[in-house]
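Remarks on the structure that follows.
Only a single protein chain was left out; the remaining protein chains are all shown in position.
Chain IDs A and B follow the sequence of writing; residue 1 opens each chain.
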Amino acid sequence: MNRALSRRQFLIGTGGLAAAGLIAACAMPAAPMEDDAAEGSGLTGELTIDMQYVPGKVTADTPVALHEILHIASEYQDMHPGVEVVFEEPFKATEAMTQPTYFKAGAAAGTLPDITFTYGLTFIYDKDTIIPTTEYLNQPNQYIPAGQPGNSRWIDQWFDDVQPIVLADGNNYDIPVGWGGPGLVIAYNKEIFAEAGLSGPPEKTYYDYYQACQQILDTGTIPVESTLLSWEWDRMVDYLVRAMGLFELIDINGDGFCDDVEQTRAAVAGIVRLDAPYWVEPTRIWKEATNYYQPGYLQMAQTTSAIGYGEVFMTEQTAMVWNATRIWPQLMELGGTDKFGVFNLPRLTNKLTPWGEEDPTWLIARGTESKTVTKTARERGRVDLAVDFLKFMTTPANTARLIQERLGTNLVLPTIKGLEDIDIDDDVKALVRDYEADTAKPGFSSDRIGDWHFWYEWFSATQAYFADDMTLEEMIQIQIDVLPTFIENFLVDKELHAEAAEWEKMQADYTPPPWGDYTVPTEPFVMPFNA
Amino acid sequence: MARTLSDPGSGAREQNRLLLIATRRSFTIIVYVLLIALAFSMIFPYLWMLANSFKSRTDFFTNPYSVIPMPPTLSTYYDALTIGRMGVYLGNSILYAAAVLVVQLFIDSLAAYSFARVDFPGRETLFLAVLATLMLPGSVTLIPTFLIAHGLGLTNTFTGVVLPGFAGAFGIFLLRQFFLNIPRELEDAARIDGSGFFGTYWRIMLPLAKPAMVTLGVFIFLNEWSSFVWPLIILSDWKKYPVTVGIALFRDVNQINWPAVFAGSTIVSFPIVILFVLAQEYIIGGISLSGLKG
Partner (left out) sequence: MSVQTADAGLDSKLWSGRRRVLRRNLTAFLFLLPTFLFLAIFMYQPTLNVIYHTFFRWDGFSVERFVGFKNYITMVNDPNMHIATRNLGWFFLGWMLQRISPFLVAELVFNLKRERSKYWYRTLFVLPMVVPFLVTIMIWKFIYNPLPTIGVLNRMLGSFGLESWQTAWLSEPSLVILALLLVSFPWISGWPFLIFYAGLQQIPNEVLDASVMDGCNVWQRMVRIDIPLVITSIQLVAIQTMIGIIQDFAFVLIMTAGGPAKASLVPGLLLFMAAFRGDQMGYGATIGVTMFIAIFILTLLSFRYTTSPFARTRRTRET
């Protein structure tokens, strides 16, 4: 064998390999959405969409195949010949760690479907990746019969409190698909309640809820399983903000919501403060209430929710569990409604703190599951088609079909009017009636103040305060100290947007209202029924 | 001590010797017991995963620790293969890992050989430049890398998954260390035989570096097998997903069917178990063939 030749061959081979790599790199077909040219804005063409589940398929977390959306899509196709609705596989490991990465990359490259499912929008909304829907929400929804809410204006078909949220630039970006609801219901174990001498769920106030907790604790059982999310605290702040007449002052555009921009403005103007009862009192109450939660409650939310949420409740070691919709199918498997019941989050009244109202309006949180029209749709000229399909999908009739079908896999509550006839368990239906009848209002959503930095500092300080390593003043001072960073970053971003000037004017005009003298009490909070 | 053993003498010495043998024997027993204990505690997670993969969801939640499923079920495996489409993902993963394995081993060994044996100008700088790529956290370069791959039209392609893995600084480092340890005399002999630079590399160095290549191969394979974020971002079609992303599809924010996840994990662990069993033989075989021993 000629050795020199073999070496030359090899070198040629190496060069060839490198060249092949380059050619492969350059010549690979471009991303799929770029092959089909935009086909105008008429209602024809292919529409890509992902759901939270794989339609028509049994998957590991969807024990019952969900077909309704396929039927709805085919009905839509029959109505609009030339339209083809294509369902893409959702990426379902939507844990906090990977979802933003996935969404950001997909958004940057335009590989998201035309309509995508999303949990949190604030981290992406102004990055030119999702399409504002405000304009469309104010148009009529022609799929709704005349005279019914939504027929003249699409947005009217949602309950007032669960309408699509307005983000910092004054626009809507998402369409709540009608099965979010309050979400944060509490489930309870009827047997453990009976042992503690409780005949049913507590009355609808925090006072009664904590009293029930105390009664259960006295029998030696841990009352509640939850995680250190700010849900409880956040709701209590919202009730006090309402009770003290602050809400209307923050809601400067008077639309009944405090959107991101208003919350941020409130933060700039100093809503986080040491002499504010609405901020301090809920924190004190919350600390006392940690006695009722399972050991390990002080860990970060993500750490418990990522793995085996609800395990303590399901092994019957606690009487209640927060955010029960997540484990609904397992509860049904473990004993059904004979054994487990659900109730809505309680209200904060003046029975627990003098700053509360006697009979406050029910404050509810907006559902978090929504659909968003993406940049992909705009590039393909399909925004109108996407919006039209969403109008069809969110009609009460279609929403009812989707919700009813999904009951086997998840507890879902409607956010769209006119769904009285859907077939849900009575206990569950009572939840819906609660917020329908109480003509609920949205809260201030204090949990939307600040960015990750603010929240990380706040959680860490809360952990230290609950562990008595820090005083309440120190903890709140940390919140106050961290806010400027958030505001500064926010403003840097805002400078790149047209709305910045307006936003800054709003910031300049705002002055917080007085509420009299208030200093942080030195003695810890005591539950009134224990006093 | 060895000398005492080899030098039997008086009665007292004989006694000493027996005592020594006894100590040594008990020492050996202690070593064995220790190793068994260590091995068991290391293998426990695997056994736990295996046992729980045969449980129903309710059984798992109520008795997570029991290693005996009551009653055992195979439906999790059925689910993993049919609903979970583990077969498809498994095939993809093997394809990705094998492609990266073959190409990277080749490219790495070429570079490592150059770095180890040629005194070209700027060698140390270039070597540091290669090593430096290990040092920047992947989470910051993720999005710029993705944008490049997208610019090259690699999104949602097989090539896009494997191409960034074709050159590996770690492999070059490892192989270079091994090449440096190989005595130069062996090459000199080949050179005297008239072998060229590539011939020496191909016929002398590669066979000698076999154990290192096998070790590196295992590493590359494992690395590619467990890569998650990159394929997740670059792919949008489930038919191309590797097992890591496939298993993640089992999970969802609301519910996690852990037993099915365990069943899937068990299925996808089989190729690696087989790889280890095979690679072990090769490491041993490679060393005895390399002419370095005995």
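Convention: contacts are C-beta pairs under 8 Å (C-beta built on N, C-alpha and C of every residue); 3 or more make two chains touch, one makes a residue touch a chain.
What you see is a predicted model; the values in this text were computed from it and never measured.
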Partners of the unshown chain among those that are drawn: A, B
Residue among B:87, B:138 or B:207 touching the omitted chain: B:138
Touching residue (missing chain; options B:38, B:67 or B:102): B:38
Interface with the undisplayed chain - residues on subunit B: 1-3, 31-32, 34-35, 38-39, 41-46, 48-49, 64-65, 107-108, 110-111, 113-121, 123-124, 126, 129-141, 143-145, 148-149, 152, 163-164, 166-167, 169-170, 172-174, 176-177, 180-181, 184, 188, 191-194, 197-198, 211-212, 215, 218-219, 222, 226, 247, 258, 262, 265, 269, 272-273, 276-277, 280, 283-284, 287, 292-294
Residues in subunit A touching the chain absent from view: 7, 11, 14-15, 17-18, 21-22, 25, 96-97, 100-101, 104, 107-108, 123, 127-129, 222, 294-296, 298-303, 306-308, 311-312, 315, 317, 451-453, 456, 459-461, 463-464, 467, 469-470, 489, 492-493, 495-496
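Everything that follows uses one rule, which is that only the chains that are shown with their structure count from here on.
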Between subunit B and subunit A, distance of the C-alpha-averaged centres to the nearest whole Å: 40
Subunit B partner contacts - residues on subunit A that touch it in the complex: 3-4, 6-7, 10-11, 14, 21, 24-32, 52-53, 57-61, 88-89, 91-95, 98, 101-102, 104-106, 108-109, 111, 119, 307-308, 311, 314-315, 325-327, 329-330, 333-334, 410
Subunit B residues touching subunit A - in the complex, by the definition given at the top: 57-58, 61-62, 64, 79-80, 83-84, 110, 142-143, 146-147, 150, 152-157, 159-160, 163, 166, 194-199, 202, 229, 232-233, 236-238, 245, 248-258, 260-261
